[in-house]
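For this view, one protein chain was removed and the others were kept in their places.
Order of writing sets the labels: A, B and C. Residues in every chain begin at 1.
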Amino acid sequence: MAVRIQTQDFDTSAEITALRRARADIGAVAVFIGQMRDMNDGSHVASMTLEHYPGMTEKALEGIVTQAKTRWDIVGALVIHRVGELKPLDQIVLVAVTSTHRGAAFAACEFIMDYLKTQAPFWKKETTPQGERWVEAKVSDDEAKARW
Amino acid sequence: MAVRIQTQDFDTSAEITALRRARADIGAVAVFIGQMRDMNDGSHVASMTLEHYPGMTEKALEGIVTQAKTRWDIVGALVIHRVGELKPLDQIVLVAVTSTHRGAAFAACEFIMDYLKTQAPFWKKETTPQGERWVEAKVSDDEAKARW
Amino acid sequence: MIKVLFFARLREALGVASEELALPSKAHNVADLMAHLAARGGVWQQQFDGCVQIRAALNQELVANTAAIKAGDEIAFFPPVTGG
Partner (left out) sequence: MIKVLFFARLREALGVASEELALPSKAHNVADLMAHLAARGGVWQQQFDGCVQIRAALNQELVANTAAIKAGDEIAFFPPVTGG
């Protein structure tokens, strides 16, 4: 179990290898990578600043991972979320879950993302041709969380 | 869209980077990696040989990816499946799907894996302390496919 | 004393990231504290009068506005989150 908030980029292969820790009882790894788009709500986005609530962010993510571990038979989970200034194409978030079988890995990975989107204290501010703007929360994210 | 059958290993980060092809309209990448376990059906497994049906395998996987693309709004998809002799901890299969939003990426990735498990012509033969044995197909895989 | 934190759009609107203040005598829960802040008038009233969506965290856990507060608590206010 690990949660990391960082400004620097991450290498997915290296993170997965570390998460697996050479455990041959793991048969499945489900991974999600969120990356920055250059368009949002109809505007071109030149850059984005990710603010967070140090202390609470880690607690919230660890709580989400613990919930996932309670609900599904998973071996390990990793969440890396970047903060600070990001550009289009930059990676934003990595969620990786290992398990013996694939069903649990997929479910837990999607669950963690859906909860992260609505429960973890991150806020995005975008720079567009019309100036800076805070990203609005999406109803679809609340709906995605409500499924679980 | 790409489907590859190969004996050599793959690097997940490099494959994802190639699949993204610097497209800034992609916001989500869902990835599944299957790796070889050292236990199956209660026996220790020392090694495994993956046989396939050259020609049909590629067609079957391309058909599955095309179906996924019809059903969900995805940008790209990649399936790499290894054949030949594998050892515990070796990577077996990679499925990666890119899309604008995460819901489609997750669904298409899991759909491709569930269909691959029941429709793509691969067969596993394991070496155990009791000798060689062909792996039996699992009812749970048929059930996983039937969900879609 | 309590510690109050503001994030993102709210932090910018108020021009304040955090402050320490004595627990207001009538502030028994988060909603009471929000009313206390709104009573400052100006941008405080605009942000805390109930028209702007605000989430609250008490000691770094998301809570409903009915959550009880006491001296020593850390209370944070912020817009709905948009990470991931």
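By our rule, a contact is a pair of C-beta atoms (placed from the backbone, for glycine too) under 8 Å apart; a residue touches a chain by one contact, two chains touch by 3 or more.
Here the structure is a predicted model, which means the values were calculated and not measured.
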item: Chain not shown, its touching partners among those shown; value: B
item: For chain B, the residues touching the chain missing from this view; value: 34, 50-53, 55-56, 59-60, 81, 92-93, 113, 116-125, 134-137
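To be clear about the criterion, only the chains that are shown with their structure count from here on.
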item: Required minimum of steps from chain B to chain C, each step between chains that touch; value: 2
item: Core chain by centroid distance, with centroids computed from Cα atoms only; value: A
item: Chain B and chain C: spacing of chain centres that average the CA atoms, whole Å; value: 48
item: Euclidean distance of C-alpha centroids - chain A vs chain C, Å; value: 26
item: Chain A and chain B: spacing of chain centres that average the CA atoms, whole Å; value: 23
item: Residues of chain C whose C-beta touches two or more other chains; value: none
item: Chain A: positions in contact with at least two other chains; value: 34, 113
